[in-house]
Structures are given as structure tokens and as C-alpha cells.
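Have a look at this one.
Let's turn to subunit A:
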Amino acid sequence: QEPASVKIGYALSLTGPNAGGTGITTLPNYQLWVKEVNDAGGLEMPDGKRLPIEVVEYDDRSSAEELVRALQRLATQDEVDFILPPWSTGYNLAAAPLLDRYGYPHLAATSVTDKAPEFAERWKKSFWMLGGGHDYTNALAKVLTDSADKGTINKKVAMISIADGFGIDLVNAARPSFQEAGLEVVYDKTYPVGTTDFTPMINEAKASGADTFVAFSYPPETFALTQQAQVADFNPKVLYFGVGTAFPIYAKNNGDAINGIMGIGGIDGTSEKIADYRKRHEAATGKAPDYWASVITYASLEILQEAIKRKGLDREAVAEEIASGTFETVLGETKLEDNQLRDLWWAGQWQDGQFVAIAPSDRPGAAEPMIPRPAWKK
Partner candidate 1 sequence: MIMLEIGDLSLHYGQHLALDRISISVGKGETVVILGANGAGKSSLLKAIAGMTPADSGASIVFGGRRIHALPAHEVLEAGIALVPEGRGVFGDLTVEENLALGAYAKRARAHANENRAFVYELFPKLLERRRQYVNTMSGGEQQMVAIGRALMSKPELLMLDEPSLGLAPVVVGDLFRSLGRIRERGLALLIVEQNVKMSLSIADRGYLAEAGRITGEDTAANLMNDLAVQRAFLGSAA
Partner candidate 2 sequence: MTEILALSGITKRFGGLTAVNELSFSLAAGEVVGLLGPNGSGKTTVMNMISGFFAPTQGVIALKGEPIQGLAPHRIAPKGVARTFQLVRALPSLTVSENVQTALAFGKQRLWGEEARERALHHLEEVGLAERAGEKASDLTYIDQKRMELARALAAEPDLLLLDEWLAGLNPTELRTGIDLIQSLEQRGMTILLVEHVMDAIRALCGRCVVMNAGRKIADGPTDEVLRDPEVVRAYLGDDHA
Partner candidate 3 sequence: MTLKTLASAVFFLALLAALASVPFFAGEYAVTLMIGMTGYVVLATAWGLFSGPTRYVSLATVAFFGIGAYTVSVLSEVLPYILVLVAAGLVGLAVALVVGLATLRLAGVYFVIFSFGLAELVRQLVTWYEVNITGTLGRYIFLPVTPEGIYWQLLALAAATLLFSWAIGRSRLGLALKVIGDDEVVASHCGINIAGVKLALFSISAIIITLVGAIQAPRWTYIEPSIVFNPTTSFLTLIMALLGGADRLWGPLLGAIPLFLLFEWLSANFPNHYPIILGLIFIAIVFVLPKGVLAAVENLTSRRTSAKRPAAGVEAVQ
């Protein structure tokens, strides 16, 4: 019979330790997208009819077991038409085999993993949209060597990373990337989740003589590092932080002190589409999106929306279409290669209040890196 609506379900970490990340990147974009689609009358079907989206939402309470169960509930109990993925690498991996088993396309928008090709192979309907650790670290290495070659900075790098899946993936990628690029890692330590005081690490990094300090960090530490580097008057020529650098609140709290700080992600500051997206996001959810995965998340939803428009509610066909089609999204013309989004910005930098993309430098829209960054104002 004729469906009256499209049921879309998701299970997110609305509470618990993962709620912070979910609340910045994932949930607001899902809300924005649903609102926009429904305001426009619903999802367009191949026959031009529009079906409103009906949302089924669960809280996984930041527990993998809950997530697995909630997804199964969505698939077998609520029998939703599509399932949107959770936030973070680990939870997307926990979700992948299930979504695969039930035949749902899986648009993993917030999962950073070097195993993406392998996973795309294993779970045919999974799509990996945020690249792998090597992509980010290779790009960073290039930015650094370019600058070192110009004689602006030395080739020494001090680096710290958080001891969880994300930090370790990146630092494991960074070591070979930096070595191949001829950079010398002079300090390389991992800190546990929950660390709040970075004074010892900053002191070591300061003493190491490196011009570049890299932290594969999560938001609380990114914020803490920024504050503590200021206090310690720690002024390497390049400062690069992890997740959180791209958050709007980062700029709000630190003002122009963060000018020149680099981080993971970035956006094309020249793109009107993105500027428009940011405006809509803020209007609909009351807060600005981050400058990295938000827009990717949103783009993944647009891809889904367009694939549905082309193929209807047949999940098999939709997955097929996502894998092979070309889509017009907020990122511009978008096409997945081997189930992965490869047209990504790997590094960004705060420049005059915007977190603009600086790498890959040959991609249109890339900004010129500002090295050395201005020292902290006293």
C-alpha cells in the first residue's frame, strides 16, 4: 500500500560521555535536515510526490550494547525506512555489521578510520565519509614540510595524543607520515581520557625545541591546551589541535587569540553554499555548526535525500545509487569513490574568525597557511 510518510530512525548518545560530540556534530544536523525537508513538504519520491519524515529517536546512553539494541529495534520493531548513523568511529563500527545485516545504507559521517576501504569491502552498503588518519596526517606533514622548506620553521615536531580510538589512529598514522616527510618527532606521548592538566606536557614540548606542536586531542583537551599554552606562554610557530578546534565555541571563548591555530578539518571559506548552510544551521538549531564534520554530516543527508528522490524507498537501490551517483550537495558536486568520500579538507586554520581549509592546498578554495602563527598577546 501507499506509505504516508518515511520513517527515519536514529540512535544517538543523547546522554553519557559521548553526548558532547553528538550534540555538536550529529544531532543538530539531523534536526536541521528533518526540519528543512518537512518544511518543504517532505522527501521527494521518484514520482514527484512528497512524503513527510517521521522520526524515531533513541538514546543509546553512550553504551555500545544499548546502541546495538536500539538499532535492532529500529530495524525489526519500528521497521524504519532508513537509519541514520551514530556519532564517532567506534559506534559506527558497532553499527556497521547490523545495518549491513538488515540491509540499510550506512552513511558513516563521523568516523575516521584508515580501515575504511576494508570496511567498505566487508559491508557493501557502508559509506565512509570522513577519511582515515593517514589522510589528515599526510596533509599536515605536507603543510609542515612546505613551510620548513621555505625556512620558516624547523623540522622538529612535538606531539601528544589522546589514548582512545581516534587519537591512536591519528598518531599511528602521523608517525610514518612525518617520518616519510623528513620531519623529526622529538616528543611523542599519549595521555589518558580525562586528563585536565597539560602543564607537564607543555613544558616538555617547550623544552624540546620543536617549532611545531601537534595534539590529536578531543574538545575538552583542545580547550584546555589552548588556555594552558597561553598561560605558559608556549609559542611554537605551528600549533595544531584535534577535535574541538573546529567548534564555534572555540572561537567564541578565545577571540582572536587563536588566529593561526591549525586543526583537523576546515571549510571552504569562499563557498556561498557553505556560508548559507551555516546560517540556516544557526537559525534552525540556535547554534553554529562546527567547521569539520558538521557539513559532511549534512552533505551525507543530502546525498541520502537525493538518492531517495531518484530511487524511492528501495534500500538496495538507494545504496547502489549512493555508491555510484553524483550529487549536488553543500560541498558542491559530490561523488563517492569506493564507498568513500575523498574530496575532503584535511587541515584547517583559524584566519580572521573563520576556520578555513588549508590542505590539500591544490584544491580550489584552499586558503594560504599562515606560518608562523602570531604569538599569544601578553
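Regarding candidate selection, all candidates are chains of the complex that A comes from, given by their letters.
The rule is simple: a residue touches a chain if its C-beta (ideal position, glycine included) is under 8 Å from a C-beta of that chain, and two chains touch if they have at least 3 such contacts; residues count from 1.
This structure is a prediction, so every number in the text was calculated from the model and none was measured.
Peer 1: For subunit A in this complex, identify the touching candidate from 1, 2 or 3.
Peer 2: 3
Peer 1: Using the touch definition up top, name the residues of subunit A that touch candidate 3 in the complex.
Peer 2: 14-17, 57-66, 68-70, 72-73, 75-77, 89-90, 93-94, 96-97, 163-165, 167-169, 172, 190, 192-193
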